[in-house]
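Apart from one protein chain that is not included, each protein chain of the complex appears where it belongs.
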């Protein structure tokens, strides 16, 4: 089981770091690449088509076509992370407002950790070990929240 | 394998119908309930906690707290569908902008069919039969698009 | 008579401080807790249900489900304070656009002091001493405004 | 105990009707007037100042200054109802974004019923009979929601 | 001939300074006061009603009711200046979206200099000396723009 | 004394009718023309430069450059009326957000009557007869509002 | 010389009709196809890469990735037309906010005629006959505007 993380630009790395941190905590394998729906569409297509990942995470700002383009090339679940900038509604709406037939699940602005957690939840649907880790993770989150 | 669809209000049925149509096409089992994060929070909690669903779909408009509240009660993947109204940005942002730790994957406004397809993709991660159906579904979509 | 202040996250403390300052000025008793509609929904429910507060104030940013979820568990008046972030319309609309049946009274972005004053006004409906203090407070505010 | 409902314009009557229906269900006394912060500011001031109401509800669209102006003339709780039009964010933001010191509790767009319920909740803080009615009202709402 | 400048808050002074600078350049008399539609409505009303100003300029942020409230108390031309903050659309829409019958002329966000110039243009309708100054002012502006 | 009304398009006539109705009620002379900042810029420039109007009213939708372009060609007061369409924020912001040096006073969306009233107020600054009419007009507006 | 028009969906035909009408008036050759960045990305890529068009026009609504994806596959000028729907800012921002390196020229919402005219202007850069037609077209537009 593996997740493919794709950033639209190397400048999206701070958001990708949040994704990686969660995967490392959960012991989930991942690949991280930079590929742009606009600058390197063929690279992106190849990356998606040859990938054996079970879930894809696309991270992009502005007219964030990346998650939707990943979804265009795979029937694996695709999670989109809008990256903040000067407008913000641009990346959010570009990722959320996909046309019928090609789904993307959007998480919040710069919310790499939630993209990772959603990906883990997807893998955990058929993986009891991961399911347990998720329950523990959430339990710890609650204890930490309560202790404050 | 089963999906739990939850509408925040009975008036969200037209969007739920889009979800159901996809599940029936794919032969995916589902339950459909009305439960509101605001009007019937305990019912919603019970419904989520006792459910053996693998994926949840929450459909809601306005300050659409439903998908996020479902996610608060489960570590299964949760997909949120914002329902259109007089403002639209309210439901979209309420569903997308989840805080760190509790992920929801948002699809587009009124996009019940994409919520269903994303749910099928999630189930298909470990179900070769569903994966094939998704590939066929997409192939047909493309043929239909080309033939126009 | 008592007010229950609930922050969705410990990071909302600067806004809670504005609330506290007003209550201390008016000699109004309050409790301050952190409880999240998303991360600790059961804690939040218990906190609200066992509280003997007369008014609740929920402080939250992003898809700010907190005030609405408090309102789902009580028939006491609930005041919501949206907390500023990268989008701002998210928290404002999430708190304001409640569905019919479960009211929340929203104050402005980061406007903890107004949430507190509204809570005092509510208590003062049947408390002549507080009513007098409010009249004095407003008088002083006007004198201060005029003297500038 | 009494509520003063004020509409900015006679055209806001459909929203005021929602307020009235709730008050009649709860047996709460109310007065309904038309007074505009812009067209009849002196009438509005007199109406507010001479009123013996315990709570005020201001209903207005566009640059909805009405609730804020009511709040400027009273230290009683003021609830604002933005009325929908061609822009919607105008009335919502005009009512929500009050400056420090003069609180208004905003409910959702066209949400007269919630304004009324919030007003009943405020009166119920010290009125056991109304509190019971609110609990029954909510119980019925839940039963109705569940039965669907 | 005189202009009355009113700020909703002493914190709006940087915008008022832009207004003053223009009036001083044109030799136009003005008064500058702080009066809030929300905090000091009676002071504001008195200030407007007793003023012998020919034009009013209201400077305010947030739910900027000030210019509209000035207009409610006078039939002199009123110019509104929205002041920037965390939302910006709040002050712009609150000032622009006045209901029928009570006009306000809104200038851009923080655009005190344009409010002043519009006021001078209004006075210049019947003042040949000011009209000439305006023509010179614009000529200089053009020369300065061209020389860059 | 005269007002020049300019519509960006013949389709803006319903808004211009509101302007005309007010001028006819007040007995104010006006000219009404169609001239577009985009389609007929030279016609617009000539129209503005040769006009002996004391005030200009520009009515336009979309990227409503008309009022700003009128203001570019005159030092007479210019009032802009944004016309509603599919976006609305486009016309409002295009008219309000003028750069420093070239003022436009914007009224609300489709608010032709307020543009006319503001123009009358400007003429009335030095016209006692018009000032009286404005006072009567407002008095009647109030009586009509009260009688409802 | 030829223009390739691509619609993201057959439902965009009313906007494509506006494009065609202009090309027919100017005698400009064009091809019209349906190809979606999301549903048929390979078809779209092939269509763009094998095309000998001099200019591309992409017409799409929602998270309108089409024009940007066309631009990703060609170094010919690409014009994007956002199509109206329930949100409108989604298609506008998705098309306008392209990242550095891959330009798209966006025209207004549903503005097929302007996309066509811009395409004709591009062809006319080196085509005196088309340049003359454009001058005549604009002259006629002005005469028509003046005659109204």
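A few remarks follow.
By letter and in written order, the chains are A, B, C, D, E, F and G; residue numbering begins at 1 in each of them.
Throughout what follows, contacts are C-beta pairs under 8 Å (C-beta built on N, C-alpha and C of every residue); 3 or more make two chains touch, one makes a residue touch a chain.
Keep in mind that this is a model prediction, so the values were computed, not measured.
Under the touch definition stated at the start, the shown chains contacted by the missing one in the entire complex are A, E, F, G. Within the complete assembly, E:109 is the residue of E:6, E:55, E:96 or E:109 that touches the hidden chain.
When the missing chain is restored to the complex, the residue among G:6, G:48 or G:92 that touches it is G:92. Where subunit E meets the omitted chain, the residues involved are 84, 88-89, 92, 108-110, 141-142, 145-146, 148.
Listed by residue number, the positions of subunit F touching the unshown chain are 8-9, 36-39, 41, 45, 61-63, 65, 68-69, 71-73, 87, 89-90, 93-99, 101-102. Where subunit A meets the chain that is not shown, the touching residues are 10, 34-36, 39-40, 43, 62-63, 86-87.
Criterion: only the chains that are shown with their structure count from here on.
Chain pairs F-G and E-F differ in how many C-beta pairs they share in contact, with the greater number at E-F. Centroids of subunit D and subunit F (each the mean of its C-alpha atoms) stand 35 Å apart.
Inter-chain spacing, taken between the CA centroids of subunit A and subunit F, is 51 Å. Looking at subunit D, one finds that residues 36, 39, 62-63, 87, 89, 92-93, 96-99, 101-102, 108-109, 141 touch two or more other chains.
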